[in-house]
Structures are given as structure tokens and as C-alpha cells.
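Complex shown without one protein chain; remaining protein chains in place.
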Amino acid sequence: MTPMQIIFILTAAATLSAAVLVVTTRNIIHAALWLIVSLFGVAVFYVLLNAGFFAVVQVVIYIGAIAILFIFAVMLTRRLMSDSGPQSNTNWWLAAVISVLLFVGLIWMLSSWRGVTGEPPVLKSNIDTIGLLGRALVSPDGFVLPFELASVLLVAALIGAIYVAWERK
Amino acid sequence: MMVPLSWYLIFSAALFCVGLFGVLSRKNAVAILMGIELMLNAVNVNLIAFWRYRSPSFIAGQAFAIIVFAVAASEVAVGLALIISIYRRRNTVVADEIDMMKF
Partner (left out) sequence: MTIATLIWLLPFPPLLAFGLIVLFTNRNKALSHTLAVGAALLSWLGSMIIFWQALRVHNFSQNPFVSSINWLPILNQWLSIGVWVDPLTVATLFFVAWTILMIFIYSVGYHNFGQPKGDHDQAGLQPHGATVNNEYGHAHKVPSIEPLYSRFFAFIALFAFGMYTLVISDNLLTLFVGWEIMGLCSYLLIGFWYAKPSARAAAIKAFLTTRVGDVVMLLGIVYLYSQTGSLSYRTIFSKEILHQLTTVTAPGNFLGLSAAGLIGILLFIGTVGKSAQWPLHVWLPDAMEGPTPVSAMIHAATMVSAGVYMVIRAFPLLSAGWVEGGSLTPAMAVMAFIGTFTALFAATIALAQNDIKRVLAFSTISQLGFMIAALGVGAYVAAAFHLVTHAFFKALLFLGSGSIIHGMEHGVLHTNEEVDPQNMFNMGGLRTKMPLTFWTFVIGGFSLSGVPLITAGFWSKDEILAEAFTYKHWIVFITLALTTLLTAFYTMRQITLTFMGKPRTESAHHAQESSWTMTFPLIILGVLAISAGWVGIPSDFWGLTLPHSWFHEFVGSTLMEHPAAVAFSWFPFLTSVVVSFGGLILGWLVYRNVQEGAVDPLQKPLGWIYTTLKNKYYFDELYNLLFVRPAYWIADTFTNQWLDRGIIDGFLHGVARVAFSIGGIFRNYVDKPVINGFGDFIGEGVKKFGRRFRVIQTGRVQQYMLMALIVAFGTLFYYLIFVVRP
């Protein structure tokens, strides 16, 4: 067992258990906090996959903005100071079945694919991944169009969110 | 030996399914959105893993992941705004109580 594998397994375990806790815990603040943990775990995975930029982006955006947003939302929508009763609805078992089935299905699909077990190719050591990504995102024969569209989407979402949540007197 | 691709894929599948479970079974609407976040993260992990293991010189994988980030962020923003707006109207965030999408 190489150190990479150990780190992987540990991080995976942590992330998955945090995720399970996110979806099962009663206290929704706790759920948000566990979400932060699982997001951190995912950031570690990004590092393991040589996508350092994404790890940083993950932490900054997801944890720094989105998770905080979640916490704000939770606080703004609390009816009572304490959560009451179980947080799962009546059909949770069906949801569990579906999820399990999906998981099994996915695994089974994966197992039939030959390329699934493979060594990662060796990276050149001085690849400027971020620079490449940056250039790809803004070059006309690259991905400038999706980039611009994504920015438009963000603007729209921004305006939309403000308008929807605007408190009318 | 390095981590085989299949481990990452299994992990992202598991994370996706946990998120799916959360979406389908949580009462609180915000919790449902958390589940959605988990699913999106699983997708992102999947994308980056494939990028790394299959075509690291091909930057499209990362570009795609960036877009997914942006979309996830905007979707969460709008979704939470909606939940807050609904909370103001109906004074509830329990998904089962927001059942106007019927006849």
C-alpha cells in the first residue's frame, strides 16, 4: 500500500462519512458543518489529482461562499430554535433503495469497462496547468464561449437571487 | 502503485449516491440543497479524475469542471434565495409542506 493509497482511503472514508452525516443528522447546523468537512475532503482529492487550482477554488468558493451561504440560509429559515423530530421524510427507505441500486448499477457498469484500472499517466513536471487553463478559458479557439456564458449565467443568477429574495415591504 | 482510476470513480459514485439519498429523503429544503451540493461535488471529482487519468494534456476536462463550479454556485444562490422567499411566504421550509405543484 503506497502512501497515496492510504491517504486516499483515509480521505475517502472521512469524506463519505461526513457526507452520510450531512444527510442524516437532525440538527441542520450540524449538517452544514459536516458539509464543510466533506467539501474539505473533496479539496484534498483535488490536490491528489494534481489539480491544485481546483482545490483552492473549492475551498474558496464552496466552503468560503457556498457553505456560508447555507449557514445563512439555515439561520434565516429557522422556525424554532430547535429542530424537532426526525429529518427524514416518510419515503426515506425508498430513497435508500434507489441510491443503493444506483450505486450498484454504476459499479457494475464500471466493472465492465476495461480502462477503469489503470495507472495515471505521468505528468511533465513543468506543466503550467493554471496558465494553460487560463489561456484555454479566454482564447477564441478555446473555451471562451462557455466561459462567457457561465459568467452571464452567474450574473443572471445574481440578479435573480437578489430579486427573488428581496424583501418587499 | 498509484491509486487506480476505479477507486476515484467508485468514490464519486458513492458520494453521488449519498447526495441522492439526501435529496430524496430530507425534510428541510436547505438540506435538500446540501444533498445537491454533494452530488455536484461528486461530479466534479469524476471529471477531474478522468482528466487526470485519461487525457491530462487536454485541458477541456478542467474547463468543464470550472463551468460546473460556476453553475453549482449560481444554482445554490438562486435556490437558497427561493427557499428564503418561500419561507417568508409560507413560514415553512419543510419540503413536504410546499406542495403547490399539483392540480
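Brief remarks follow.
Going in written order, the chains are labelled A and B, and every chain counts its residues from 1.
Just so it is clear, contacts are C-beta pairs under 8 Å (C-beta built on N, C-alpha and C of every residue); 3 or more make two chains touch, one makes a residue touch a chain.
For clarity, every value in this text was computed on a predicted model and none was experimentally measured.
Although one chain is not drawn, the whole complex shows that of A:56, A:98 or A:164 it is A:98 that touches it. Although one chain is hidden here, its contacts on subunit A can still be listed: residues 89, 91, 94-95, 98, 101-102, 105, 109, 112. Contact between subunit B and the absent chain runs through residues 20, 23-26, 32, 95-96, 98-103.
Simple rule for what comes next: only the chains that are shown with their structure count from here on.
With centres set at the average Cα position, the gap from subunit A to subunit B is 6 Å. Residues 1-11, 13-31, 33-35, 37-38, 41, 44-45, 48-49, 51-54, 56, 59-60, 62-63, 65-67, 69-78, 80-85, 87-88, 91-93, 95-96 of subunit B are the ones touching subunit A in the complex. Against subunit B, in their complex, subunit A makes its touches with residues 2, 4-5, 8, 12, 15-16, 19-20, 22-23, 28, 31-32, 35, 38-39, 42, 45-46, 48-51, 53-54, 57, 61-62, 65-66, 69-70, 72-74, 76-77, 79, 86-89, 91-92, 94-96, 98-100, 102-103, 106-107, 110, 115-121, 123, 127, 129, 132-133, 136-137, 142-143, 146-147, 150-151, 153-154, 156-158, 160-162, 164-165, 167.
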